[in-house]
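Missing here: one protein chain of the complex. Every other protein chain is in place.
Let's look at chain A:
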Amino acid sequence: MIQVKDLYKQFGDLEVLKGITTSIEKGEVVAVIGPSGSGKSTFLRCLNMLEVPTSGTVSVAGYELTKKGANVSKARQNIGMVFQQFNLFPHMSVLDNLTYAPINVLKVSKAEAIERAKKLLERVGLSEKIDAYPSQLSGGQKQRVAIARALAMEPNVMLFDEPTSALDPEMVNEVLDVMKGLAESGMTMVVVTHEMGFAREVADRVLFLDEGILMEEGKPADLLLNPQTDRAKRFLEKVL
């Protein structure tokens, strides 16, 4: 589903990603972990070209986003993204947040978009908030709406950029539960996270990034409990 080859990203003199190669299968749930500044968010943001790689290639669903003249907007319609800071549209109701892009980008009919939105809100347990505005929602509710908004585009892949890092602790689980449900439904997911519990329980594979290098990857049980590299050992000692 996703192929990444020799991915480099530089910000000025700062090398954030130093040649990452990996591929992610359809239906796979991949957790990306690593210390802050390791480049894991940048890696994720390169997958839908929110950051343009300095060199290397990224392909999603067989389409190479990094080639010259690639239709990035079109490709993004297929790649849902969930942000740490939710980034809901504050001037739109929950319903409008969920229907805006399907109607205006995918050209889905309004009735169909509303139908989809209602189903998704039910799925994330927020049917009663359909007419609310983002400012009336708690952090956990906002993030669930943001997940529903991304799903409304019916993407093949979902990217999560530290989806629970901005939440109060008591709201983390409601969001993780939604993500778990999504994983069980067979969605291809790439999740940058600090939630080791989630990585262990839900991910099929864990990538450990440090200083822009993919240091280690493997099944959660292996990597989290029995890391091979010193760096991964040190990092996991601190967070587990």
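Assume a residue touches a chain if its C-beta (ideal position, glycine included) is under 8 Å from a C-beta of that chain, and two chains touch if they have at least 3 such contacts; residues count from 1.
Just so we're on the same page, contacts and distances are computed from a predicted model.
Set against the options "Urease accessory protein UreD", "Amino acid ABC transporter permease", "Cell division protein FtsX" or "Monovalent cation/H(+) antiporter subunit G", the UniProt name belonging to the omitted chain is "Amino acid ABC transporter permease". Considering the whole complex, the residue from A:104, A:185 or A:228 that touches the absent chain is A:104. Of the candidate positions A:43, A:83 or A:208, contact with the unshown chain belongs to A:83. Counting the whole complex, the residues of chain A in touch with the unshown chain are 48, 50, 73-77, 79-81, 83, 85, 87-91, 100-101, 104-105, 133, 135-136, 149-150, 153.
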